[in-house]
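Structure record follows, encoded as structure tokens.
Removed: one protein chain of the complex. Kept in place: all other protein chains.
Letters A and B mark the chains as written, and numbering starts fresh at 1 in each.
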Amino acid sequence: MERILNLLKKPAIQYSLVIAFLALVGGAGWAFYQTQVPPPQPIQFPHNIHVGLQIQCLYCHPGAQRQASAGLPTEQKCWACHGQLKKYSDPANPVPLEKWPPELQKLAGYVQRGEAIKWVPVYIVPDFVHFNHRPHIAAGLNCEKCHGDMSKKTVATIEQTVNMGWCLACHQARTANDPVKRTKLIECGTCHY
Amino acid sequence: MTDNFSRRDFLKLAGLGAATATILTGCGPASRYVVREPYTKMPEYTYNGQSTFYATTCRECAAACGLVIRTHQGRAIKAEGNPYNPVNLGKTCARGQASLQGLYNPDRIQNPGQHKRGEKTFTDMDWDAAIGVVGKALAGGDFAFLLGTAPDHLFDLAGELSKAYAAAAPLRFSALAVFEARATLGEAARAIFGKPDNLFFDLSNADLVFSFGANFLETWLSPVAYTREFANMRRAKRGYLVQFEPRMSQTAAKADEWIPVRPGTEGLVALALGKLAAEIKGKVLPAFNGVDVAAVAEASGVEQATLERLAQLFAAAERPVALPGGAPLAQSNGLEAGKAILALNAFTSGGVYLTAPAAVNDAYHRPASLKEMAALIERMNAGKIKTLFVHGVNPLFELPRALGFREALEKVPTVISFASFPDETALAADYVFPDHTGLESWGYQRAATGAGQTLISGAQPVIAPFYNTRATADVLLAASAGKLPYADEVAFVQAQVTGLIGAADGFFGAGDLPSFWAQFQQFGGWWTNDAKLSVPETPLLDKALQVEAPPVQGEGEFYLHVFPSPILAEAGANKPWLQEIPDPMTTVMWNSWLEMNPVTADELGLLDDDVVQVISPFGMLEVSVYRYPAIRPDTVAIPFGQGHTAYGRYAEGRGVNPADLLGGDFNSAGDLAFSGLKVQIKKTDKKQTLSRLESKLGVYGIGEKKE
Partner (left out) sequence: MSSPKIPEFKAEWKEGEAGRWGLAIDMDLCTGCQACVAACSMENNVPFVGEKESGYGRQMAWMRVERLWEGQYPEVKTTPFQPVMCQQCGSAPCEPVCPVFATVHAEAEQLNLQVYNRCVGTRYCANNCPYVVRVFNWADFAINPIHANPDKDGKLVFPLHNQFNPDVTVRRRGVMEKCTFCIQRIHKAEDQAKSENREVVDGDVTPACAQACPADAIIFGRLDDPQSRVSKLSQDKRAVHLLEELGTQPRVSYLSGGSHGNLG
């Protein structure tokens, strides 16, 4: 014991301990930061344009209303509209592909190659958390509540730090007057299994 | 793949592995960079992340249980029973549950290939070349098909093909057919009931069941169906089950009484019971007259008082049923024993039924007897077979070595295997053209027994083929170049079921093929609403039955009782979870063992895990001893299922194959007579510990310090 205490008095040991501690904290911070930055997407999808055109969130993410995962649209869904938009795809007056906006060129490329668009999910939870969209929509929450106002954003970014404290704060606040529901909603097994 | 299938875009999705990676990477930033592979064209009725269920047929044995597979993002993730299928009514056995471990087995053959026989790896080919090879082989004419036991669409197609090329009819075969002595059962049924049809034993309504070595809760005929029947029997009248066999099987463990008869005397016991029961009932049944009860008691090792008590039970029962299992029939006196046991059912009517005719291709083709296999081997040896097609069976593992299949195979110029796994036979073949596994393929299968309904269980792909495999039916149709009028496998299956479209009694009705086909896929097959069982004609019991005591084969001291492993059966050894499921009786995992009565083991000075040599006139193997309290002291038992020399990383080099000990004698129905075999046991100074679930402490003092 005494030896360890003596060792701790050495400045070199002290510095290295501090450096190790800082590295640990820094590493943890970096790892946490990594979960909060928006990932690169295959296509810089402009949410603002689509929301501005009054397209409902549920049109492309229909799962949110009825199941755990909201779902990311397939190229089929994109092309259902883009394949027949007058602006570029009018058979009478076709615009050559090179003249299309670059992001739409990418989309057309995926469709031509019959390749799936590998969207990268932005809001993620660890694997030991089982999140379900359906009850949240059923409870009357709006998409904006967690995902932010998409009419002001192009690619999706994280608007809200997703951690258990945030989940629980809401679960507790919304069940303040209903102890039965509260028990259910703050139980570990509701999300972790 | 068929045209029909490629049109079905819903199964067309890229990469299946990425979602798995998502699951695996755990928490933290890594999850972020996992790319989820979405559909290119998502089917209208599905959502990302929502499960889709497909009905199909289980191919782990030939019982034709229906499965419903839960699929998720194009991956199959869980097998459940199909609640509509009358064979299993929504239930499954362990093998059915583990069927996905076959689909996702890391040792699957991924491409068509060729190699020099015996090499472990294959040189990849493309499918056009493969079809060319098959086409040449078919055109040559002198080919033979060796298929698995399941009476399925491929068997029907191979039959038509063989006819078109004037080749010999395909043979169906598997080790289970040997252990169940199906040919003998059929012959005995013909002798007693006048028809060789399959039998359905109505346990549900029975109040007494005498089972002569029928391990119907494990592997016999249709285990899921008979387990349900058994449970119904216990629920309804609390029927009483008596099991006669030299080693307590899992079924005997569930029995109310276990009678350890000497191997080969089951038929005699049946006759004695019949005689005594007839006397009690005052019935005149000449069939049982020729037996001397005292002599039977002496020969079988069952006390006369016990026989009398059981006969009284039998006479008093309202609905007694007697089951002839595999081991009593796989004897030199097996056919007679089978008749004697079936004759017991004459005391009542309605215990045994003849099963319904198959919905497609009415004549049921039983699996080949071992004698027919021997005839095939002879033809191979004589050079009469230029090409052997092997599908769904692994004869190098499943046939007794003494039959000489290995040597005969060398005389066949071209051997083409359609195996999904690199099993012993595939490695001994020139070409392997892997079929899809059952969960990736189309088809149908007739149910031989297990349900009262006329039934055909349908199969459809639940996921897109995982590797570069191709349906064997498609390969054969492409290679036969228009000899048969079917475009592809689906066209063939549709042509076969077309006859059912207007059928009156079907549980669904359809006016045309598309809507029939849709429902056929949706419900996982077609069956009649009502049971189509027929009560057999008055049994032919006017002549006295004679059962000879079986001659003993071999010089040894111990009867060798070989039984199919209840968990692995014949082809489960490459599924790791089946390997890890403890054997129900011994709780041994991942290995083979020799069961020996503790008294005998003490005499020989053997403890658990001591390795012994088992020597028969036909072979020798070394295996660890398990001191099994419920086996006759003059009998030792080895389960069949392990002992592969190939078949992937989970099966290879694990345990022993008792088929290497068996001889090549047949009974009068052409089945292998193996139950009379006697072996020698020689102690070695080796010890190999068996992994087992049960504690070794306190089980008959095993493991406790002696001093």
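Everything that follows uses one rule, which is that a contact is a pair of C-beta atoms (placed from the backbone, for glycine too) under 8 Å apart; a residue touches a chain by one contact, two chains touch by 3 or more.
This structure is a prediction, so every number in the text was calculated from the model and none was measured.
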Open item on the list: Please identify which residue in B:L161, B:L376, B:M585 or B:I681 touches the non-displayed chain.
Closed with: B:M585
- [ ] Check each of B:Y54, B:Y84, B:F122 or B:F230 against the chain that is not shown and name the one that touches it.
- [x] B:F230
- [ ] Pick out which of B:G194, B:G404 or B:P633 touches the chain that's been left out of the picture.
- [x] B:P633
Task: Candidates B:K254, B:K386, B:R406 or B:K483 - the one touching the absent chain - done: B:K254
Task: Interface residues of chain A (partner: the chain not displayed) - done: 66, 126-128, 130, 132, 134-135, 138, 180, 183-184, 187-190, 192-193
- [ ] Could you list which residues of chain B touch the chain missing from the display?
- [x] 16-17, 19-20, 23-24, 26-27, 49, 72, 75-81, 88, 90-98, 100-101, 103-106, 108, 217-218, 223-224, 227-228, 230-231, 234-235, 237-238, 248, 250-251, 253-254, 256, 258, 260, 466, 566-567, 576-582, 584-585, 589-591, 597-599, 629-633, 649, 654, 689-693, 699-700
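One rule holds in what follows: only the chains that are shown with their structure count from here on.
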Open item on the list: Between chain A and chain B, what distance separates the C-alpha centroids? Give it in angstrom.
Closed with: 50
